[in-house]
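Every protein chain of the complex appears in place save one, which is left out.
Moving on to subunit A:
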Amino acid sequence: MSTAITEKRPSTLRGASLPKWSPYAIAAGSVALGLGISAAAGLDSSIQWVLIAGLLFVLGTYAIAARVEGRRQAKDRVATALVWVAFLLAVVPLVSLVWSTVSRGVKVLDIYFLTHSMGLVADSEPGGGIYHAIIGSLEQVGLATLIAAPIGVLTAIYLVEYGRGKLAKAVTFFVDVMTGIPSIVAGLFILSIMLMFDMQPFGFAGSLALAILMMPVVVRSTEEMLKLVPNELREASLALGIPKWRTILKVVIPTSLGGITTGIMLAIARIAGETAPVLLLVWGNSLINSNPFEGAQQSLPLYIYQQYANSAGSGAAYDRAWAASLTLIAFVMILNLVARGIARWKAPKTGR
């Protein structure tokens, strides 16, 4: 497939090496071979030839490089090839997911869709929108953040700055356990309390379940960020005669604020897509209900699920579900961008 540069020099530092274009040639060769093999064997799934091509690429790289350059360089090239194959395998589903969501979602996504509810539209008919779901999602996620972010950050501050001994260990343990709680269990927990007091579904109940899911994520990320603050800064502050609480408030937190915000934003992104607790506790509603403390509400992930499940195969409902998915992805993406912006803006300055 490729020719080696085999001019012999007396140098001991320079060995034979493959030309620069050889990886591309091997890649092209293995793709062609992969297509050929799958055509010959009558495999019609595109996943199969991609996997065959990936395997051929790694094996081919090793065989050719071992021949020309020696075993050590061959191992190096195989590691590089593996990294590339893994990267492509990871990117392919991501790109295809974003692509299919965007291409199917833009069909009905317009201002009308964003500003109207499903109040007068049956699930199987075209029209309607997600205004009620956006309102519900924003309120439920916002309230959950208001509860979980302060508790989570304060817990992390306790663990890093004050926590010694058994209590801190117990808290760490329970935070770890909480990280593993399935969202439906958090929903059932709140539901059992609701049933005890004989309450009807309402938005804030969903917020409580989401807060349970969000808290451990916030604690973990904030803890890591606080641990990154050098101890020397704390000591410098204490040595100036600044009390510990002011040291934490004015030196430690500002230094790690960017990271803490990013952590909270990522936690929000995680709970914004939760469906199970919302289904149990908020129920869903095709009308606009902007009061999270009374009556069933809608939320974006729940809306997507219900459009898909209750539509009886109607194309209009599928279109709405895709458009709502696109809105949800956009919402999470905007949050991530905001988090990155804040992280960059608040990062410790190094300029001269």
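Methods note: a residue touches a chain if its C-beta (ideal position, glycine included) is under 8 Å from a C-beta of that chain, and two chains touch if they have at least 3 such contacts; residues count from 1.
Rule of thumb we're sticking to: contacts and distances are computed from a predicted model.
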Omitted chain (choose from "RNA polymerase sigma factor", "Pimeloyl-ACP methyl ester carboxylesterase", "Dissimilatory sulfite reductase D (DsrD)" or "Phosphate ABC transporter ATP-binding protein") - UniProt protein name: "Phosphate ABC transporter ATP-binding protein"
Touch with the omitted chain, as defined above, among A:169, A:227 or A:246: A:246
Touching the absent chain when the full complex is considered, from A:79, A:167 or A:236: A:236
Residue numbers in subunit A that touch the chain omitted from display: 164, 230, 232-243, 246-247, 250-251, 254-255, 257, 346, 348-352
